[in-house]
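Shown here: the complex without one of its protein chains, the others still in place.
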Amino acid sequence: MTPAITLKKLSFSYNGVSVISDINIQFNNQEMVSIVGPNGAGKTTLLKLIGGLLTPSQGTICALGKRIDTLNSKDKARLISIVPQNPRLPDKMKVVDFVMLGRNPHLALLEWEGENDLNKAVKSMELTETYVLAERELGQISGGELQRAMLAMAITQNSPIMLLDEPTSNLDLSHQGKVMDLIKNDHRQRVGATLIAIHDLTLAAQYTDRMILISEGRIFADGTPEMVLTESNIEQAYGAKVTILPHPSGGSPVILPVSGEYPRTE
Amino acid sequence: MLFITLVMIALGCTNSKEPQKPLPSEPASAPIETISTTKPPILPAPAAPALPAPTATIRADIPGKSSATNKRLFSKHIERAKEQPKLFAEFPVSIPDRYGKEIIFDEAPERIIAFDSAAIETLFAIGEGHRVIGTHDYVIYPPEASDVMRVGDAFNMDIEAVLNLEPDLVYLFYPTYKDQLEDAGLKVLLIETIEDDFKKMADHFRMWGAITGAVNNSESIAEDFEARVEIIETALAPFESGPSVFQDVGSFWTPGNDTLVGNVFEVLKLVNIASEVKGYAQISPEVIVERNPQYIISSYGDIFSTDPAFAEVLAIKNRAVFVPNEDYLSVSGPRFILGVEEMAKLIYPGIFK
Partner (left out) sequence: MQQDIDNKSEKAYVVNLSFPWIRTAFCLLAAFICCILAALIGSVTIAPDAAIAITFTRLPFIEIKNDWPVSWNIILWELRYPRIALAMLVGAALSVSGATYQGLFRNPLADPYLIGVASGAALGATIVFLSGIPSVIAGISILPIAAFIGGIGAVTAAYTLARRSTGTPLTTLILAGVAIGSFTTAVASILMLRSDPDLRPILSWLMGGFIRAQWSQSLYLLPYLILGFTVVFTYSRILNAMQLEEEYASSVGVNVEKTKKILILTATVITAAAVSFSGLIGFVGLVAPHTARLIWGSDFRNLIPMSALLGGCFLVLSDLVARTIVSPGELPVGIITSLVGAPFFIYLLVKNRSNIQ
């Protein structure tokens, strides 16, 4: 079976500085993968490369067997949908109009949205519990609601591969779990791969079956969260000491940073 | 809404004539033909006016030989002046400037910078052009003045050049640089341009005669000017009013009655259809059509005769649209009267030959 995403000898430099070096990896359909690593390691860059938003300096990216540099914008969008981190959004746009933008890859230039498209958008909004916000403006809803609206738009796009860049970073505790649940639910319904760049290691370990640890533009570790998240790996990649405990429900690794010099209790 | 616009355009174009020239760029090469025999009935049958005795007959010199003709004109004055009893230059001379301040001349200035075309033309006309050492960029007459140095214009004066020339008199018609020049130690004479009564130009000629000592020549020119004006006024005295006129100085800008041109119209007993305008203003073409002038004077080319909007206006129907060859009326100097006479001849050919 054709793998969902294949990266071969992928490198990317910016202003002479190498950000991604020589990545070779393959993701299969129905894999939900988290990409973790310290700030500046190259997570966002990797996602943008896979999504075709950046051109690699070297190497190739294939999505469902097709090289993405040979695809035009629309065909690319039909294969891959992206939920970016903190994009600037038009304040006055209604949530429903925003979500319906996800139908763009399926519409011809002269075609306008119809009943069918609206229904798909409504369905996505219901899935993400944003239907109540449909008539509200993007500038008027909260961070958590915005994240779900962006997810709704990506779902409406109906592409087999979905890339998410830090979908939980701006959310408070109550919403983090909820959004990850929604992502996982949607993932199960799609036939394709989901890649999530995320910095919350515990959350990533809870929800994803495969984890890639990036450090300094290279793949440091690749495997199940239990395999990847070892105290040694984390110390080498992050330069930080941690303690790892099994999660009370489920047993996935819980990462506890070891405090520095002045913790509150000895 | 656009559909209605389209319908309007379709209807409008069914009867419209060819597209018209947008805005004028250069004057036409010759004036349009004079009036046809169907003369407007406003003037009663003219009584033959007695031509007053003195000097020149009305001669509206047709341009083409202008400079030669004018030179003949001026040299004629100077010859005649030799025959007249001599006037004597009297110094010191005191000239009140625009603010009433008296400017004293103990002797004729030798190095004059004049930022005024009228002053230049006057000085050369009275034979004192050799005193002029500097002037502004837009002087075009007389030809002898082309050797005079240009030092900017009244609104963009090249102060350094002016100071460099070490003039003993700077003549201005606009106050912008007056204080600056006086602070630099120069003698400044600021006289306002004539806006209301063009007959005052004769006094300006005399003024320059007094300043330079060429009182005979200046008196001669002034008298000639006044005489020619009197001829016109006398010839038109029997008549209450003349035909209606519209003057276009570009894009429907027109002078009101309180301008110099408006004053000329008054003297020529012409009814300015834009009389209520203050100064110069852009007038609506609708108003022109409604007020139906009998004559149109168009300074920058005839945009009226081929324009379907003006097809029914008397001036166009009678082919009475004039494009003056040279803008005599733009300089308040010795040639101004030529412009007045040209207009008089064109509008009253029966009276002025």
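Letters A and B mark the chains in the order given here, with residues in each chain numbered from 1 onward.
Here is the rule we go by: contacts are C-beta pairs under 8 Å (C-beta built on N, C-alpha and C of every residue); 3 or more make two chains touch, one makes a residue touch a chain.
Values in this document were obtained by computation on a predicted structure and should not be read as measured data.
I'm checking contacts with the chain that's been left out. Which of A:20, A:77 or A:228 qualifies?
Looking across A:20, A:77 or A:228, the contact with the absent chain belongs to A:77.
Have a look at A:8, A:123, A:178 or A:199 and name the one touching the chain we're not showing.
A:123
Among B:161, B:227, B:289 or B:351, exactly one should touch the missing chain; which is it?
B:289
Among A:15, A:189, A:232 or A:265, which one touches the chain that has been omitted from the display?
Answering carefully, the residue with contact to the hidden chain is A:189.
Out of A:104, A:170, A:202 or A:224, which touches the unshown chain?
A:104
If the hidden chain were put back, which residues of chain A would touch it?
Its contact residues with the unshown chain are 48, 51-53, 72-74, 76-78, 80-82, 84, 87-94, 96-97, 101-102, 104-105, 107, 109-110, 112-113, 118, 122-123, 126-127, 131-132, 134-135, 153, 157, 185, 189.
Give me the chain B residues in contact with the hidden chain, please.
The list for chain B reads 1-2, 4-6, 8-9, 11-16, 18-26, 138, 153, 156, 249-253, 274, 276-277, 280-287, 289-290, 292, 300, 303, 307-309, 311-312.
As a convention for this text, only the chains that are shown with their structure count from here on.
Using mean CA coordinates as chain centres, what's the gap between chain A and chain B in Å?
Their C-alpha centroids are separated by 81 Å.
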